[in-house]
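Only a single protein chain was left out; the remaining protein chains are all shown in position.
Chain lettering (A and B) follows the sequence in which the chains are written, and residue indices restart at 1 in each chain.
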Amino acid sequence: MSAAGHALALRGLSKRYGSFTAVADVSLEVGQGEFLTLLGPSGSGKTTILMCIAGFVEPSEGAILLDGRDITALPPERRDFGMVFQGYALFPHMTVAENVAFPLRVRKMGAAEREAKVRAALDLVQLAAFAERRPSQLSGGQQQRVALARALVFEPALLLLDEPLSALDKKLRAELQDELKALHRRIGRTFVNVTHDQEEALSLSDRVAILNHGRLIQQGAPAELYEAPRTRFVADFLGKSNFLAGTVQEAFAGGFAIGAGATRVVTAAAAPPALGSRALLSLRPEKMALLAEGETAENTVQGVIAGWSYLGAGYALNVETPDFGTLRVTLPTWNAPIAPREGLAVRLGWRAAASVPVLDDLDQDRAA
Amino acid sequence: MRRQDAGWWLLILPAFLLMTAFYVAPIAQVLAISFTEPAPGLGNYERLFTSESVQRVIVTTLRICILTTAISLLLGYVLSYRIALAGAAAQRWWILAVLVPLWISVLVRAFAWVTLLRRQGLVNETLIATGIITEPLALVWNEFGIVVGMVHYMVPYAVLPMLASMREIDPRLLAAARGLGASRITIFAKIFLPLSMPGLLAAGVLVFIFSLGFYITPALLGGGKTLMVAEWIGLQILDLLRWGLGTMMATMLVVAILATLAIFARIVDLRRIFGGGGA
Partner (left out) sequence: MMAHRPGWFARISAGVVALYLLLPISIIIPVSMTDQRFLSLPKQGLSLQHYVTVLFSPEWLGSIWQSFLIALAATGLAVVSGTLCAIGCWRLARRSTDLLRALMLLPIIIPSIVYAIGAYRYFAGLDLLDRFLGVALAHGVTGIPYVVITVSTALAAFDPRLEQAARGMGASLSQTLRWVILPRIMPGILSGGIFAFIHSWDELVIVLFIASRDVFTLPRRIWDGINENLDPAMAAVAVLLVVFTTGLLLLDLALRRRRAE
């Protein structure tokens, strides 16, 4: 399996059902051999976008380009994409081998060649021993791998996956995530994956596109999205985040400061907003530290522990502050400077770059 | 996608063409003839108001249909009630007992009734042999025979929709009412009957519209003396060659059936009547 993947581009894709807009003006590029994940809450339009790419749903507007060629009007059976459906959609009246052979059979491939390819595909997903079983006799994880083998056997240059792991339990999901990632490396094809599981998106993808209410909110490498969320929704949906609201008090080269009550917080930003305007900062719980007596940081805040819990690898503290309400802080257990206790007064500190200015899109959300 | 849908539309095409060319067209022609023969206009429909024989046929048909529907509903309801409350294994046998008559040729059934009910038939012979009567009773080739045969044909049709709606009744509801001390009659009147009403209505519509156009049973068991609409139409066309009159009555028959359906479509889910076709 060597052919390189295709490059895919969506241009201003929209899909309306009556007056309801399921997908609104989405533009995306997926590079050759890239692993892109569409991430979003339920009903955000992920499946609809994937179905447009596969050709099962006709876009209301916009174009789909494959290596620069417009394929918007091409019927699904002529697109040659592999697809793993939400729920797998294995043919219940065929054996595993027959299921996997199906795409080859429709391509009228000779029996000998077909058998060899089916065997190779089943080997790839480690299911050679199950070739003669029916899908109903397999576990969820095995069915998922049959679906994968069936999608890969005809060597499609583009593989579409709709929540391939969502029906599995947590442990199996982690295992298959690794397998999927290894598979992607090995065969070097373009994958477009859909999920509403943010961990899966972060660990698998080269690039993640975040959707909400049918709109593309932000796209980029997982680390980029996590470290520099552009909006409140992204910061909240990918991992956990605290939000600090205040008024812009001062601007300087490479950053600005906001004030809320008696507290001042500095942040790094390329283009500071106007003085006196409202601003919102996102601050990850793991990016704060408990400061010892006399220790300083770019930003510091006083607070009292209102509650805490032990999570094994770390502690989670709820720290009550006068100006920002309750802040969630996580500390690694192994080098926590204190033993947490309710009522304990603490001082939190973090670097300017850790508090990231974000657009407050929650109001828009409520309106939408 | 419109273009991709073309293939699926193509699948519908053979049935559509066959249906249009060999079913709808002949029937449309019937409707047309009723306005054109023997002379163009509404002449045939005037007979509805002027001809006594036309009116007699309509009245007879309605009388027999209403009687048939009422009796079929009663008997069918009793049967459905029994089936719905039977255990799973017993239900299968009961349903078979309903389905077999449903699919047995209407001719065979009419023949069986003639065998039983005619003057030298088994019923009369038995009654005479046991001395209950001395003269054979006129049980067939009259309205009584028609109703007996039609009800026999219609009961299974009445059972199916009623049974379907009774099966939707949660059995725990009945058991719970029992546990609260309700009597059998109270449970039936207050819970079972109201909940099975949709099925009862659907069965009523079904039996009534099937009865309206019934041909074979009335023809065989009515002995030519009691004419229902279908047989009367046949007579006009085959023996009297009065196409205009026959097609007028056929049109009225179709109108009556569609009107009944249209009226009850508001109250009854038509899917109950015609099975999973709309599912």
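Odds and ends about this structure:
Criterion: a contact is a pair of C-beta atoms (placed from the backbone, for glycine too) under 8 Å apart; a residue touches a chain by one contact, two chains touch by 3 or more.
Nothing here was measured: the structure is a model prediction, and the numbers come from that model.
Of the candidate positions A:33, A:103, A:141 or A:246, contact with the hidden chain is made by A:103. In the complete complex, the residue from B:161, B:222 or B:246 that touches the missing chain is B:246. The missing chain, though absent from the display, is touched by one residue of B:67, B:116, B:138 or B:195; that residue is B:116.
Along chain B, the points of touch with the absent chain fall at residues 5, 7-12, 14-16, 18-19, 22-30, 33, 75-76, 78-79, 81-83, 85-87, 94, 96-101, 103-116, 118, 120-122, 125, 152, 155-156, 171-172, 174-179, 184, 187, 209, 212-216, 220, 230, 233-234, 237-238, 243, 246-247, 250, 253-254, 257-258, 261, 274-279. Within chain A, the residues in touch with the undisplayed chain are 54-56, 75-83, 85-87, 89, 91-93, 102-103, 105-107, 150-151, 154.
In this text, only the chains that are shown with their structure count from here on.
One finds 61 Å separating the Cα centroids of chain A and chain B.
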